[in-house]
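Every protein chain of the complex appears in place save one, which is left out.
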Amino acid sequence: MGKRVGIIGVGQTHHAAKRLDASGVEIIAEAVTRALDDAALTIADIDAMVIGNMDHFENINYVDMWAVDGLGACMKPVFKVTTGGTTGTTVGACGYYHCASGLFDVVLAVGWEKNSESDTQAAIATCSNPALERDFFAGAIGPLATEYSMYMKAYGATEEDAAIVAARDRNNALNNPYAHSRQQVTVEDVLKSPMLSYPIKFLDMCPRSDGACAVIFAVEEKAKRLCAKPAWVHASVVRHDYTHFGDLEWTFMPTLERASAEAYKLAGITNPLKEFDVAELYLPASTCGVKWMDSLWFCEHGEAPKLVRKGTFQMDGELPINPSGGVISTNPIGATGLIRVGEAAWQIMGRAGARQVENVRKALATGFGGCSWSDVMILGADLP
Amino acid sequence: MGDWKKDVQVLVHEGKISVPYSWTVGSTLSRFYCELRDNGKIWANRCPSCGAVFVPPKAKCIHCYGEPHDWVELPGTGTVESYTVVRYSEPALHPRQAPFVYGLVRMDGADTCLLHFIGDVEPEKVKVGMRVEAVLEDEREGNILDIRHFRPLA
Amino acid sequence: MERVAIIGVAQTKYEQNKPETFAELVYDVTRRALEDAGITRDEVDNVVSVSSDFWDGRTISSMAISDASGAFGKDITTVEGDGTFGALYGMMRILSGSFGVTLVCAHHKGTESNMNGITNCAFDPLVERRLGIDAVSSAALQARRYMTRYALKEEQFALVSVKNHGNAMRNPLALFPMEITVEDVMNSRKLADPLKLLDCSPVSDGAAALVLAAERQAKKLSTHKKRVWLLGVGHCSDAHHLGDRDLADTRALKDAARRAYAMAGINDPLREIDVAEVYDAFSYMEPLWLEGLGVCEDGRGCEYLERGWFDFEGRLPVNPSGGRLSAHAVQVAGLAELAECALQIRGEAGEHQAGEVKTALAHGVNGMCGQSHCVWILGR
Partner (left out) sequence: MNIMGLYEDKRKRTHTPEGYELLTLESGHLEYDFHWHLGYCWSKFLAGLKEQRFLATKCSQCGAVYMLPRQVCGRCFLEMDEWVEVGPEGTLEGFTIVRFPYIDPNHGGMMQVPFTSIWVNLDGASTRMMHYCNEYDEKNLVVGSRLRAVWAEERTGSIHDVSHFEIIK
C-alpha cells in the first residue's frame, strides 16, 4: 500500500487580468517562493517538481524545461502533466502520487497560466477536432449555457438562482487578497449585466487571468515534522468519458457524478452535504453552481435550486462553497484547479485568513475541463 | 478489420494554427532590454549568496534560488565556446539567410554564455576560442535582435 | 518496495504520412498491448496517455483518445513529454496503492507539422526563440562543444548512424533500415555543421502502449516468461538556457542514472546491463549519453564505439532496434525503448534479439540538447 500524504504549504500569486510586472517564469517563481515561505522550507528541501499549463495560451513547448528557472528545478526531477481545464487538479493529483508512491518525500506541484498573452477564445477553440468541429466551436460557454437552459426547463431552476451563486462567490472574493476580481455585487447587478449566451450573463461568467499556484506535498513522516496541521489527502479521482462535444449528456453531469461517487467511497463519505465543512469547486459559470450540486450528491436531481435559495452554500450556511471567490473571481486556467486544492488545504490548515471557515475537518476540491473532464480531491484534518 | 476501409480514399485536411502572442517581458528582462535599447548597454545580474553572474539576467539564481539583485554592466566582449554554420533555410524562423552562424559566446564578466549570431566573418573562419564583441543595431526595439551579431575582436 | 512489471507491449510500424488519425493509432496499440498481456480492458483501472498539444496541433489533444485507449469509466491523465516519463507516472500511480493495472499509451504524427517550427517553440520566447534556433541547430552546438572538449571527429559520430541504420535492417517496425557507410554519412546533405542529414533522426509517425501491473496483479494475470520487472528508475533536469550549462557535461543524466542504478542494485553498468536503448535523436548523442550512463569514462564513448563494444554482437549492444536514428516518433520514443527492452528480456525481439538478456536499460529525454533525462532498468 502507498504512503499517506499531506499538504504542508501553499503559495499563490496576486492574480490579475494582466500581470505586466511578471513574465511566465517570474509568476511561477512568485508562487513557489510563497509556498516555500508558507511551509517554512527552502528549495533544497524539495525532492521533485511537477508542473502544468495549457500550451497554446503562451505557445511554449516543453514547459517543464522552460520553467526550470522559475521552479528552481535545475538538477532536480521534473516533468509536465496537462489535461486542459483540469490541469490544476491533474498537477495536484500528480504531486500526491509522487509522494504516495514512496519515490519522493517532499514534492512541489505548480499550475500556472498567463492568459493575457493570447486570445483565450482562439486558443481554446483549438481543443476541438480541426476538420470536423473547430469552425463551429464557440468556446466553453456554449455547452454551459445549453445545459442550464435545459435544467431550467426540466426542474424550474431560474436565472436568479445562478445570480445568487455569482453574487456569493464575487462577494466572498472581497476577503481574498489574491483574487483577480473583487467587487461588491448584488443579485440584481448580476441579473442586469449584459447577456453573453442565454441564460449566462457577464457577471455569471469567469474571467481569464494571469496567475500561478504552488502546493507542497509531503509523505506522512515529513508532513508531521514540518507542519503543525497538514491537510491530508483522502482521495483523488478523475473521470473523462467523452471525446466529441456532441457526445455530452446535458441533463445531468455523469463524469462528475461518477468521480465524486468514487471519491466519497474511498474517503468513507456517505452524506457529503453534512460531512464536508467547506468546498472549493471549479465552477466556470454561476449556472454550474446550481446544476452541478445535484451531480456532487448534495441532493436529488433538480433539488439544488432549493438549497441555493435557502443559503445552504453561503459562508454562514451548512456547507460554505468557494470562500476564495471561486473560478468566477479568478481563472488562470492552468492554475485554477490547483487553486481549489490550495484553498481547500488552507481552510484545513487554518491559514485562510479573512475567509477562514470555522473548524474545518473535511474539505472538497474539484476540477473541470475539456469536454466534461471531472476531477475530485478530498482533504481532511485527520489522517485517512 | 472492416473491409469497407479498402475502398476509402483517406483525405488530408490542410490547416493552420495561427494565434498571435503578446509575451510579458517581466521585471528582470525589461530592465535588460530597456538598457540595451536606450543606452546600448549589456547588463547581467549577480546572485549575492553564491556569486553566479547571469546574462541575460534572471529572476532567480538557478543554483541556489536566491534573488540575484546585484546588477553588473558587461563589456560586451566574449569568447566563442561553440558555434554552428546553419545551411538549411526556414524563412519563417530565421532572421538571417542561410548559411549563417550561431555561436555560444562565453561573456566576459559573466558565468553564462549568450546564444547569438556570429557575423562580419566568413562562416568557415569561425573557431572555438575566437574573441568577439557585440555589434548593436542603430535602430533598437528592446529585444535580443537589438544585438545584430558578435564579430571577431580586431 | 512493492514491484511493478510490464505485462504487455505493442508498437505500430514507424512510417511517414501514416493515413490513420492519432486516435486510430492509439486504439491499435492499446488493443494489441492488452492482447499481448492476455487481459481485457476490464482489468485495466487507469490510463496515462503521453502526447504533445504542439505536435498534435490541438489543445487538450489527449481529450481525443479517451475512447481509443479504453479509458471510459476509468481514471485518466496525460503526461506531456517522452514516454519514459509517462511510464514513470504510470508506475507511481500503482505504487501509491490507488491503482493495480495502468495502460500507458503514446502517439506522435511528426509528419503532419513542421518539426523546426515546433521545436523552435521549445526556446524562451523572450530570448533565444527570436534567433530562430531549433532542435537541429541547437544539437549542432552541442555536437561542436562535445567534439571540442574531447577532440572527437565527425567520422566517429558517423559510426553510430552506420551501426543503428544497420541494426534497423533486423527490425521490421523501423522507418529507415539502411546499409550505409561512414562516407555516405559524411557526404549526406549538410544541415548545421557538424550535423549532416544522416546524423539526424527522421521525422516519423507512430504509437506505442505498455500495460503495467502491480506485483500481485502481474503474478495473477501474467506468466513468468511474459513478466518484465521495472527494477529502477530515475529522472533529473539540467538548466534550460543553452548558455547556462556546458553542453558536453552530462551531470543531469549522471544523477538520473545514479537514482535508477541505486534502486536496481546496479554497480557496474557496462558489465551488468545486457542491452541498452539510448535516446539517439542525433548520432553524437549515443556516445555522449553512454558516458553519462557510466558505461565508460567521459570522452571515451567514441573510442569504445570504434572498438565495436556497442555493436549488435558487441559487449553491450546499444539500440539493437535501430534507435531513434532509424525511427523517431518524438513522444513515443521512450515508450518504444521500454517495449524493445521488454521484448529483449522476454527473448521475443525476433531478428534483432541480442542473445540472452537478463537486464536492460532504457533512456528517455525531454527538451533540447538532452536537458532532462529519465533512466529505466528492466529485468527478469
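Letters A, B and C mark the chains as written, and numbering starts fresh at 1 in each.
Here is the rule we use: a residue touches a chain if its C-beta (ideal position, glycine included) is under 8 Å from a C-beta of that chain, and two chains touch if they have at least 3 such contacts.
Note that this is a predicted model, so its numbers are computed, not measured.
In the entire assembly, the chain absent from the figure touches the shown chains A, B, C. Among A:Val78, A:Val91, A:Val106 or A:Ala145, the one in contact with the hidden chain is A:Ala145.
Across the entire complex, the residue among C:Glu112, C:Asp238, C:Asp255 or C:Glu286 in touch with the chain not shown is C:Glu112. Seen from chain A, the chain kept out of the figure touches residues 14, 16, 19-22, 34, 37-38, 40, 59, 119, 121-123, 125-126, 128-139, 141-143, 145-147, 149-150, 153, 177, 196-198, 241-247, 250, 351, 353. Residues touching the missing chain, restricted to chain B, are 2, 4-5, 8-27, 29-31, 33-35, 92, 142-143 (touch as defined at the top). Residue-level contact of chain C with the missing chain is found at 17-21, 23-24, 27, 31, 41, 57, 66-68, 70-72, 109, 112-114, 117-118, 125-126.
By our rule, only the chains that are shown with their structure count from here on.
Arrangement of the chains shown, judged by which pairs touch: all-to-all, with no pair of chains left without contact.
With each centre defined as the average position of its C-alpha atoms, the distance from chain B to chain C rounds to 29 Å. The multi-chain contact residues of chain B, meaning those touching 2 or more other chains, are 15, 17, 21, 23, 25-26, 29, 62.
Chain contacts: chain C has residues 57, 125-126, 239, 241, 244 touching two or more partner chains. By the touch criterion given at the top, residues 10, 15, 17, 21, 23, 25-26, 29, 54-56, 62, 81-88, 90, 92-96, 102, 104, 112-117, 128, 143-145 of chain B touch chain C in their complex. Those residues of chain B whose C-beta lies close enough to touch chain A in the complex are 13, 15, 17, 19-29, 58-60, 62-65. Taken together, the chain A residues at the contact with chain C in this complex read 1-3, 23, 54-56, 58-69, 73-84, 90, 93-94, 96-98, 100-103, 123-124, 126-130, 236-243, 258, 369-371, 373.
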